[in-house]
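For this depiction, one protein chain was excluded, whereas all remaining protein chains were kept in their positions.
Going in written order, the chains are labelled A and B, and every chain counts its residues from 1.
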Amino acid sequence: MNKYTVINTHVHNVDGIAKVTGRATYTFDVKLPGMLYGKILRSPHPHAKILNVDCNRALELPGVAGIVTGKDTLGVKQGIWRRFQDLCDEQILTVEKVRYIGEPVAAVAALTEEIAEQALDLIDVQYEVLPAVYEPLDAIKKEAPELHEGFERNINVTRHIEWGDVEEAFEEAEYIREDWFKCGGQAHMCMETRAAVSSYTPDGKLTVYHSTQAPYYMQGLLAGVLGLKDGNIRVISHYVGGGFGGKFELDGAIFCSAVLSMKLHRPVKIVFTREEDFIATKRRTPMFYYVRTGVKKDGIFCAREAKVFTNGGAYTGMGATALYLTGFFHSFPYRWKAYRYDGYRVYTNTLPSTSMRGFGAPQAMWCSEQQIEWIAADLGLDPIEMRRKNAHYPGYEVPGQATIASCGIDQCFDVVQKWIKEKGKLPENRAVGISAAGFMSGGIFNWFDTPYSFSSAVVTINYDGTVELYVGAQDIGQGSNTTLAIICAEALGVRVEDIKVHSGDTEHCPADLGAWGSRQTLMAGNAVKMAAEDAKKQLLEVAYAQSGFNIVYDLDIKNRWVHAIARPERGYDYAELVKKAIRGKDGQRIIGRGYYTPHRKGMISPAYSYMMQAVEVEIDKETGKIRLVDSLTAHDCGQPINRLGLIGQLEGAFSMAAGYGYLEYMPYEDGKLMNPNLVDYKVIRATEMPDVPVAEIDTYEPEGPYGAKEAGEGLTNPTAAAIGNAVFHALGVQIKECPIRPEMIVNALKEKETKTEEKEDAA
Amino acid sequence: MEKRLLKLTVNNQKYELYINPKTLLVEVIRDHIGLTGTKRGCETVSCGACTVMIDDMAVKSCSILAVQAEGSHITTVEGLEKNGKLAPIQKAFLDHGSYQCGFCTAGMLISCEALLKENPTPTKEEIREGIEGNICRCTGYNSIVRAVEAVVDGKYKEE
Partner (left out) sequence: MIHDFTYLRPGSLQEVLSMLADHKDECKIICGGQSLLIVMRQGLLVTDYLIDIKGLRELSYITFDEKEGFKIGATTTHRMIETSELIKQRCPVLVAVEKKLASIQVRNWGTIAGNLAHGDSSGDLAPTLIALDAKIKLVSSRGSRVVPLEKFYTGLFETALEKDELVVEVQIPPARPGTATAYEKFNLIRNDQAIVGVAAGVTLEKGGTCKEARVVLSNAGITPIRAKSAETVLVGKKLAGGLLIKAGEAASGDADPVSDIHASEEYRRHLVKVLTERMVKQAWNQAAHS
């Protein structure tokens, strides 16, 4: 029985008509009068000093309007961690030195893309090639070349998380296991590559169309690097072709187009090719994990110690946060008597790594959930019951880190256990693998140093009862426009179709930290709820004044019906009330305001989602090929808000996370990406997807709007580990590197056979 | 380079354009005619975002010279609706949330439409094969398959 009118009902995505009819205009589509096309010249070297950039020949090419290099910029070292200046280390158009293959060195604006591209070949750059280093464990060696001045051993950031007495807890343990793991990178591979159109006008104002997850961040960061006031920069991003964590930092498209436009006073459009998107947009952070875990023979967890080296690539980006979150979620969703995590983010001469859906947690679970499965096998324990013994519960305090309010993990175990039991015995080459996980609903951190509330919303009611909802939250496909419209409709008492959502424009929308870290449903949702309730209160004041009801009676609006809660059949149309209320306010529209910033919510997040996933795979033993057969995900996101959106997010998360588990190999050789195209970089297609049914666990999160928590990023966390565990159960091999490739399985089986033969020989 | 006169019929509308013969069909559709519903997402004929129909066949317009489409009927996503009335597949996409960021959607709709034109009763497997050439990074494809199944089941019979 759904206790809500709009929430968790079947609501069409509010951007649907625009998207299914081809009317939605993405930055990719934007055309402005007098617009020029820009292209970027990129470094062919992983590490080199720039001695000279000679643009003379290129400037002579007919149709070339202008060229910029780092020398044409303020040379500001920027980064999204604004509060920590030493982590602001990236110039984008680099001035003195290049640090990765593909780094922008110059940008050309011309009448056509073709001319701009031809001009690139005419720019002469003199480099002094420097020795380069590509792996974190090489880069921390004393003799390694230094990438950034002042960062000894190329250690960019370190993180430490600890509670309990780890040594003592290991003493208590009756079984200890240690393993090394390698987690690959991954490309966001948004369908819309990076794109920006910048237009600087003689009044000193800059308008930028950008495919971004966070228009507000872009505004602030651009102001910093261009020497403009925030208020003189307008960032527009109505429709975004995917983000997945890669589009809330400044990128080469927005920066170079802005610099060019400021020089030429004409709009400049830069759209990355797919190849550029692969080689020059930051990727998921590759990690090396050392994990040592101590448990009791009955499976109770005692101690865990993890040391992690991440391949940070050439710049910090959002890698500092990924370093922290991986260490935190590596403990999830279990209670550890003692836990110690030391993370080191290391600079290397490769593509910088940053946030990507899951934000370090998919890597953490790849290691943790596989090792836990192997421990269960080593000790002969049921892997689900062992997990259950140690799992979080509502009210649990992760020592010094977080207080868990709602937590449905135990119910998740029940659902998955039942599903596996019902499957029964599987054919010889098939097995099920499981993985639990938990994730945050937005972070409490303010490294961006914003003075604004993390989320804000404004609700305006027109005379005809239609509603304008202004949010800074950004819809990048995850459906936040719809989710927030649903919350607004529920809180105000109207229908989703009464609401027009305004987002993606810093000129008209309030500040919001944007779409990352799974923050918007909870944080922007709370802001929207507050704004809608504020507006409703103003309406109800008039209704109360008119009603003459006894003071004990409460009024409410549901589905456009103003009524006494105790007597719902007696009421009147909300539109009538609106007219009266506006008259009562001297003809002013009803305006409601809302905002949300987490306060005193621990070190990470105000709320945590939980899940357990089971994946059935079939493996061809002879070739090592993995086929996904079936899956089940038990999921606790508190109160589901946007039903269609939720299913879409879960299925989509699975497709991306499965890719991380067994498809999306991203090999580098001497700093060069070997497969920067969609032929050689394998993205899952319709013919490879299994069914992805989801069982929602009913919980209520007090911190979330209507009890809601995140859904959609957390679900990228368990799949790789679940696939790994399925491989373990099918073949008895332990694969410690992801993505799992078939050749690795064939080699592992060969190794296993050799070991078995050796044992038999010895016996 | 001498431009060439190209006569193209797109969504039942006749166009006359002067183009460099090396211009790709997707470039003519998006840049010369101005129908930006069709997108591009790669340089290797891999992603399918540029899918249009030529005489009811789904093709990738990024790997076809515009001149080769002369004399054929081209259908883009904009041509699916009739006088503001959405095609059954578009309605099905709305009902099933078969899109998220929407960037692959134009090409995806065309592939689905072409599939149903050729085979009005595809199996689930055939539906998956029908959109095999279209990459979606957001949905995981299953909601798209459900939308097509709904059309096959007759949920959107035209009045």
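Rule of thumb we're sticking to: contacts are C-beta pairs under 8 Å (C-beta built on N, C-alpha and C of every residue); 3 or more make two chains touch, one makes a residue touch a chain.
The structure presented is a predicted model; accordingly, all values stated were derived computationally and were not measured.
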Specify the residue from the set B:31, B:129 or B:149 that touches the hidden chain.
B:129
So one chain is hidden, and I want to know which residue out of A:684, A:711 or A:726 touches that hidden chain in the complete assembly.
A:684
Residue among A:389, A:625, A:643 or A:752 that touches the chain left out of view
A:625
The listed residue (B:64, B:86 or B:104) that touches the chain absent from the view is B:64
For chain A, which residues touch the unseen chain?
113-114, 117-118, 622-623, 625, 663, 665, 667, 674-675, 679-680, 682, 684-685, 687-688, 742-743, 746
Touching the unshown chain, chain B contributes residues 1, 4, 20-22, 24, 43-45, 48, 51, 54, 57-60, 63-65, 67-68, 111, 114-115, 129-130, 132-134
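Here is the rule we use: only the chains that are shown with their structure count from here on.
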Whole-Å gap between the CA centroids of chain A and chain B
30
Complex contact set, residues of chain B against chain A:
30, 35-44, 46-47, 49, 76-78, 80-81, 86, 90, 93-97, 99-106, 109, 127-129, 131-132, 134-145
Parts of chain A lying in touch with chain B, wherever the complex brings them together
12-13, 15-26, 28-29, 189-193, 239-242, 244, 273-275, 476-479, 644-645, 647-649, 651-656, 677-679, 683-687, 689, 691-692
